[in-house]
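Note that one protein chain is taken out, while the other chains of the complex remain in position.
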Amino acid sequence: MYTAEFTYKKAGSISEAISLLQQHPDAKLLAGGHSLIPTMKLRLASPPALIDISKVAELRGVRLEGDHLVIGAMTTYHELETSDLLKQHCPIIPQAVHLIGDPMVRAKGTIGGSLAHADPAADLPASMLALDAKIKVQGPGGARVIAADNFFTGMFSTAMQEGEILTEVHVPVRAGARMAYAKFPHPASRYAVVGVAVVADGGSVRAAVTGAGEHAMRLSKLEQALAGKPLTAENITAACQGLLPPDHLNHDLVASKEYRAHLVDVMARRALMQAAGL
Amino acid sequence: MADKLFGKAMKRVEDPRFITGTGNYTDDMTLPGMVHAAMVRSPYAHARIKKIDVSKARSYPGVLAVITGQEMKDAGINGIPTGWLHPGIKTPPHYAITFDKARHVGDIVAAVIAETRQIAEDAAELVEVDYEPLPAVALGSDALKPGAPAVHDDVPDNVCFTWSIGDKAAVDAAFASAHKTVKLNLRNNRLVPNAMEPRASLAQYLKASDEYTLWTTSQNPHIHRLLIAAFIMGIPEHKLRVIAPDVGGGFGSKIYQYPEEIIVLYAAKKLNRPVKWTARRSESFVTDSHGRDHETVAEMAVDQSGKITAVRVDTIANMGAYLTTFAPAVPTYLYGCLLAGTYTTPHIYCHVTAPFTHTTPVDAYRGAGRPEATYLLERLVDVMAHELGMDPVEFRRKNLIPPDAFPYQTPVALQYDSGNYEANLDKALELVNYKALRQQQEEWRKQGRYMGIGVITFIEACGLAPSALVGSLGAQAGQWESALVRVMPTGKVEVFTGTHSHGQGHETAFAQVVADELQIPVEDVVLVHGDTGRMPYGWGSYGSRSAPTGLSAIVLATRKIIDKAKKIAAHLLEASPDDIVHEDGKFMVKGVPDKAKTFFDIALMAHLAHNYPADLEPGLEATHFYDPKNFVFPFGTHIAVVEVDPDTGKVKLLRYLSVDDCGPVINPLIADGQVHGGVAQGLGQALLEEAVYDKEGQILSGNFLEYTLPRADDMVQIEHDHTVTPCPHNPLGIKGIGEAGTIASTAAVANAVMDALRPFGIVHLDMPYTPEKVWRAIQATKPLSQAAD
């Protein structure tokens, strides 16, 4: 149960965190710790130093800025789940977060930690893609914004570079959009075997899946099939067929490739039905 | 005197310490100078150990010793024996630390002792073991194939033992002349017990007196002391004290003698420091003895009238890499002897082959053999009923042993002492409203919803059991139980029992009965258990034996106290002992209620002995050793209602109802709680749990991320009731209830799932019914007809 030894540094600001990262090149950032610490306890990771950014005030909280919401990277799941701003303007986030882990995980885990970690079975990446979120990162060379579509690049890998910190998530506010997340949880770990997020805005649908492949991805076939169509039960059912070919999907004790592919169809249908209020 | 406490739902006296965080579990203890052990375990299922280099670990700051198997063997420490033998059984040695080969993932190859647990774990990573990986075998039937890698060199065919019961010729004849037969190939999935408290052991050696104390997570401290003293370490039995303090659940897994207990005792003497080891959960997964793991061919034959005429069973029971304490008893006497169930089947034959494999040892897990027997029998019954076009309940009813047939001799050795199965079944059917459920099922099917109803009846033999009988069957242990009841001068009472409570609430239920017997307030009674230094020899708690054997011993000891108290009262009241009656908490002369002495008066005088019968010993305490005349035979009906989501294959429990008969219930709160927990464990086997091994003997579901324990939202509120058929041969008529839920619920849930899948023409699937398995089975078929039954 003991991790290897490491040096502990607490950052008080983003700039301090960036300079600490420069001083300790092999260090890991510590956010909620709910992905990092379990792997360290099993000694699957043994970073020589941890830089705790969880208490950096400028990284916390949800606010409305013009036509988008800004979510600080260190905002916890619990804060997301209970945020009135999100419930009002972006209900898919509280809804998806409510299905993550358990209340204790939600008390500590953060949106920034989850996106930076890019676990293929994590829940939030699907909603980020469906929402067309922008992810802001900051490093020694300054800040940049990465579209969620370009952020997840592989299993546990993202478009962030060494020394960069994920600071904010920007979510466009879409009045009148209908959105929902449907999840088939792993029976033991409760991570997503398959989770599908859908955002329907006017005649267009953005949909994304997590758990199915190496990283969360858009369901373009579904989006095209529903483009310009009303969200009726018939249209939804017809569209949610064979959304992903099984060949490149994940497989494990709980779900083979074929079964996962099937679950993508079922979860997509359920998310759409819920979004459509059917 | 207040009302009788027997039957009262009294709140538990043990709870205040647990709900305030002041329980005392083994890992909670710290002794002055205490140091810590960490085990170096084989990552391979099968490997030759070519060389172990401990030098780096040994020189790591804070490390006190690195112990190898060779060192312990050279020090004269023997292997760990099994406690049950069959004719011809192979018992290859099981050393606490292996030195020649590793035989399962988790087999210990070295132990590091250090000042702190952190240092011990750090240094364990520095022990360099040169392994030569060898081919391994995980599945029982694979181990029996010609050319399979041998687990033990001196057992080249891997056959630990074979065993059979019943008249094979008669059974074969019954099958030859049967009206109909059914046959099922069944896999009873391997389970990991997962008591929530991981195992822990703390050993102390006192040089001055050459005495050892071992605090350990045990269901039966005396068995540990006996095995360690007489077989493994040669410590004189009176120089070893084994204490099982608060223990966080066992379910069988804490019966057995484990290697780590030997290692900490050895290290404590070697270093002259107390040594503690606590398992990490991932160690528990590969070292706590597993349960079940059968591959079975099961057949049933019926005659024209729908009466079962024969049952034939052939089972491969995986023993794992070594035999642990009761392993050989589980797939034999606790399994084959239960195959009559609640039915009048005249001919039964069961053959068992038990191979070694390169996996964690398999032994008794809650229910032990009886869930396996119940599952196969109740699956056969449902499949046969369907074959015959009969409602499964009516088919059962036709075959139940009638109430006037008791004592009932089964064809597989057991004699059931009492039972009333049909009345119990009827009560359950009425409570669940079976007819309405079947109607609802019909309607749902028309809407494309798949509800399943699983009704099972079961019997169990528990309360282990007559010593002469178990001895004749191979037990290397007695199975009587002891009690010492000690009355103090102030009238307070200590009750010492050889059984052990680790969740079962003995401190409450046993005290209730003692308070009734002695007619004293329950607060005046304390139960002492789990310490070989304090109580008389006893055999511990497993097999639902604590109430029928342990409490029976206590009751008989209290009755000795009362007899003696009457003599003292007679002397004080100047009457004949025959004229003394014990009523309303007093000892009084019959018909003269004002000539009376309280329990306190008697207790005090027994100790002062100032005014005392000349021919009577002073003091007031009594010991009783109770050897039961037979097993006890609880029974019941369990009904599960599930819904299968055909889109995902996910099974959802809708309702669960049980009507149990464990005789008179001492404390319904506790008895019902045992059923609730047992039902969850059985449901876990049916729907969620499986220790999955790959071909190389690696466990793939070796932690809680992969192995699914039932959670709160997998369960529903359980509907529960009783019928009461007392046991005729113990003082209170009580039977066990600790395992009933697990024995029954796996079969009930399995039958419910298969019932739900009937419209798809699916006859049988192996557990656990995971979503993908169910979905695939549905994909492979097309609904025969939405309304089919």
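Quick notes
Read from first to last, the chains carry the letters A and B; within each, the first residue is number 1.
Assume a residue touches a chain if its C-beta (ideal position, glycine included) is under 8 Å from a C-beta of that chain, and two chains touch if they have at least 3 such contacts.
Criterion: contacts and distances are computed from a predicted model.
Per the UniProt record, the chain missing from the shown structure is "Carbon monoxide dehydrogenase", taken from the list "Acyl carrier protein", "Amino acid ABC transporter membrane protein (PAAT family)", "Carbon monoxide dehydrogenase" or "ATP-binding protein". For the options B:Gly166, B:Pro221 or B:Gly249, the residue in contact with the chain missing from this view is B:Gly249. Residue-wise, the contact with the chain that is not shown comes from B:Leu705, picked out of B:Leu206, B:Ala405 or B:Leu705.
Taking the whole complex into account, chain B touches the unshown chain at residues 11-12, 14-23, 25, 27-28, 30, 118, 194-198, 246-249, 251, 278, 280-282, 502-505, 669-670, 672-674, 676-681, 703-705, 709-713, 715, 717-718, 741. Seen from chain A, the chain kept out of the figure touches residues 1-8, 10, 30, 33-34, 37-38, 41-42, 50, 52, 54, 78, 101-105, 107-108, 188-190.
By our rule, only the chains that are shown with their structure count from here on.
Measuring from the averaged C-alpha position of chain A to that of chain B gives a distance of 44 Å. Put simply, chain B touches chain A in their complex at residues 117-118, 121-122, 125, 280, 282, 647-648, 688, 692, 700-701, 704-709, 770-772, 775-776.
Across the complex, chain B is touched by residues 1-2, 4, 42-43, 184, 187-189, 253-256, 259, 262-263, 266 of chain A.
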